[in-house]
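With one protein chain withheld, the remaining protein chains of the complex are depicted in position.
Every chain is named by a letter (A, B and C) in the order it is written, and numbering of its residues begins at 1.
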Amino acid sequence: MDYPLIVDVFFVLLATLAVVSGWRVFATDSMVRASFFLLVSFIAVGVIMILLAAEYLGVAMFFMMAVEMMVMAIFMVMFMMNPAGLNPMMMVHQHKFSIAAGAAVFLVLATVALLAEFPDSPLPADLDPVASLGDELLGDSMLIFESAGIVLLTTMIGVVVLSSHRGRYGAADEGSMPPGLVPGGDPAGMPEEDDEGDGHHHCH
Amino acid sequence: MTLVTLLLLAAALIGIGFYGALSQQSFVMLMMGLELILNGVMLAAVAFWALSGAGAPEGQLLTIVVMAVMAIEMAMGFALVVAVFRTNQADVTEGITELKH
Amino acid sequence: MAVSWLQRLAARAAVPVFPVRGMHGEEVLYRLALTPGIKLVDSPRHASILLVAGGVPPDQHDALRRVHDQLPGPFATLWYRSEPLDELAGATRLDDPDALPEALKTIHRELMSGKRGSSPRLLPDEPPNPWEGLGDDGHGGKGMMGGVPYGRPMAMNMTDDIRDGLTLDSLTVTLGPFLPMLPPGLTAEVTLQGDLIQSWTTHSAPYPIALESVFFQALQGPVPIAELERARARYHLKRLHFALRLAGLDRLALEALRLAFAPHPGQDRAMALRRRLVRCGFFRLTTTGRGRLDENQARRVGGIAARAPGLEEDLRSRDAAYRRLEFTPIIQGGADTNARWCQTLAEIEQALQLADQAERDAVHTQRSDGVETPRGPWHEQWPEEASDLLDDLLPGLEWDEAMSTLASLDLAPLSPWSLEETSGAPVPTSVEERRA
Partner (left out) sequence: MIVSELILPVALVIGVLVVGAYLVAVLDEAIAGAIGMPRGGSAWLAPLTQGAWLLTQHANATEAPDWQAWRLAPALYLALAAIGLAVVPFSPTLIPTDLVTSVVLWGSVEALATVVIFLHGWSANTLLALIGAYRYVALGLSYILISMFVLIGVALPAESLQFSQVVTSQEGLWNVIRQPLGLPLFLIVGLGMTFWGPLNLADSRDLAGGTASAVSGPPRLVWNLARAAMLVAFSGAAASAFLGGWLGPWLPGPVWMLLKMLAVLAVLLLIGRLVPRLQPERCVTLMWVVFLPLSFVDLIWAGAAAFFL
């Protein structure tokens, strides 16, 4: 399928933007910038999707990722000690191995892309991508779509439980303990050998 | 913009994401690596759908599913970070040597 | 001449003034707020004129220099009843409140047309906290901990969080003395986590505020109750103006101020103001059930803060003249911000009603051994300065709640000078005699 020249020009620009900002994610000191670089990478890919006629997916990418990266940035601020990047910062492990692994993955996938033969069958001219997606979601693949919905709901509940301050038997940071079976007795349902003390608190 | 160039772009994004996921100590940065991998996967899926799959609707569906996976990954990741941070006061991957409390 | 065309247009803009509220400088600012063509702004970055209203104690001159240097050029300073800093000896000084608006407009015009140069920078343009990072990657310490890279500790939290159990980064800053949301002169060291106040240490008390001379005269002998009560209403209305402006209700804030400056403010206008406040949702949307004082604190602050939770402390009820006017102290059932504003509005109405009644019968006060000031009872001693109770009160509140709590509390000490003396109005002789 042949695209007009202007589309190719845009594609080259967007591809460069996507890769450069994707790389800057791991090369910037500021954690907030890192999350927004990732957002830029996603937006560039989203625009490429729109160029590919996937109009719904491209636009959905914008708002999904905007919200997601906003939350990500807030978490960065909360958990990182250098969120603003005022100090140089490099928190990596197995660095050389990771670079090699990343390069290897790229090379393998690139080889596949270059050498494999893919059928050349572009979109039919009369296809309405948005309507086709909608028909699929609420037609043949409804089960998959609804399962995804259920999984998301389960995730929400699980996440709230995991991150909630209140445990079943009291606040998490105070060491929630089940009550005894008899008044004043040992906590119920705790293994005998579980000795309270240093075992849990590893500050690396 | 051909299928090969699109796939090369996807491969580059996946490669960078792979590097990030393996090398970063911080949980949140690690998740960013995973997201970047999924970014490449989605791009590849849409590229196949548009240029090689004759617009089969399952191509778009796959992308939607990947988006859902991303949301789940994010949510679970953050919940883990919060839980680990509560007990260990750290958000680095080495912080979880045991996950019971 | 494109530039001069732009400058001519800029010269016609409403004059953006950042007021530094020094001692006894507030009165003139209320008048400026009602002046068309002058805009009092909240951030020095948004101003072209720094108006220092009232004196600033020497130990706060450094803070004043910092505020001065925050104004973006071109800017000028105007010193109203205040001694310019030594470096700015040539700056305009003015003592006449009536000449102030015109002077501000002239300075702005001259500044825009280039006739007047920008005020010089007073402090060197260098980072206040030089880089002190240590360690391999500049983390500023051993491993990844510690260090003070820019004179501030790394964003790590060593104190326990007080709300959600996540010990996240905290930020310690010094606020005041010229932050427009705080009472003028108040400085505090505050640790914030997001917008949650974790700790608050008051460093210096607010500047004293001046009461109208009629309160001083009431300690000398009988004064007309109408005058006394109108002065009381005016005092509360000015505080209400500040709080309403803070809540984004500019129009009603000005309404409160207009009522305060009206020659014969009637009770009906105060009631109308209260009705409009209720209708626009001020009590439901903006004020909070936070900032609760316990009984000791309420007694210490005195006045409205004491009567709102139900302490019937009011020197007026000892005065037979007030009793003849059927005065009984108003009380509310709560000790929080919301109750304090309800109390304030109720007392404004009550004061204006008493004034109307007293004026009809020309009633004078009968006792002069003590007077109930708007700030609390002034009997044998002054109403006490109570800003240190903020240290207990504010931690745990969000920024917005803390600011509205601060606005609802009247913590400043009373000035030994009357408002008329400090703002340039003719001083009633009795005050002079008393001081002599």
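By definition in this document, a contact is a pair of C-beta atoms (placed from the backbone, for glycine too) under 8 Å apart; a residue touches a chain by one contact, two chains touch by 3 or more.
Bear in mind the structure is a predicted one, so any value in this text is a computation, not a measurement.
*Asks:* Touched by the hidden chain, which of the shown chains?
*Replies:* So, spelled out: the chain left out of view touches A, C.
*Asks:* Which is it among A:L39, A:L52 or A:L123 that touches the chain not included here?
*Replies:* Of all options in A:L39, A:L52 or A:L123, contact with the hidden chain holds for A:L39.
*Asks:* One chain isn't shown here. Among C:A53, C:L100, C:A247 or C:A298, which residue touches it?
*Replies:* Within the whole complex, the residue contacting the unshown chain is C:A247.
*Asks:* Out of A:V7, A:V20 or A:A60, point to the residue that touches the absent chain in the complete complex.
*Replies:* Only one listed residue reaches the unshown chain, and that is A:A60.
*Asks:* Which parts of subunit A face the unshown chain closely enough to count as touching?
*Replies:* 30, 32-33, 36, 39, 55-56, 59-60, 62-63, 66-67, 69-71, 73-74, 84-86, 128-130
*Asks:* In the full complex, which bits of subunit C touch the chain not displayed? Write them out.
*Replies:* Here the touching residues of subunit C are 6-7, 9-10, 12-14, 16, 34-38, 41-43, 45-46, 48, 70, 72-74, 112, 127-128, 150, 171, 173, 179-181, 192, 194-195, 244-251, 254-255, 280-282, 285-288, 398-401, 403-404.
Throughout what follows, only the chains that are shown with their structure count from here on.
*Asks:* Please report how many Å separate the Cα centroid of subunit B from that of subunit C, as a whole number.
*Replies:* 52
*Asks:* Where the CA atoms of subunit A average out and where those of subunit B average out, how many Å apart are those spots?
*Replies:* 5
*Asks:* Mind pulling the subunit C residues that touch 2 or more other chains?
*Replies:* 165-166, in rising order.
*Asks:* Give the residues of subunit A touching no fewer than two other chains, as numbers and ranges.
*Replies:* Residues 79-80, 91, 172-173 of subunit A touch two or more partner chains.
*Asks:* Which stretch or stretches of subunit B touch subunit A in the complex?
*Replies:* 1, 3-20, 22-29, 31-33, 35-36, 39, 42-43, 46-55, 57-58, 60-61, 63-65, 67-68, 70-72, 74-76, 78-83, 85-95, 97-98, 101
*Asks:* Would you tell me which residues of subunit A are touching subunit B in their complex?
*Replies:* Going by the criterion above, the answer is residues 1, 3, 7-8, 11, 15, 18-19, 22-23, 25-26, 31, 34-35, 38, 41-42, 45, 48-49, 51-54, 56-57, 60-61, 64, 68, 71-72, 75-76, 79-80, 91-95, 97-99, 101-103, 105-106, 109-110, 112-114, 118-124, 127, 129, 132-133, 135-137, 140-141, 144-145, 148, 151-152, 155-156, 158-159, 162-163, 172-173, 200-204.
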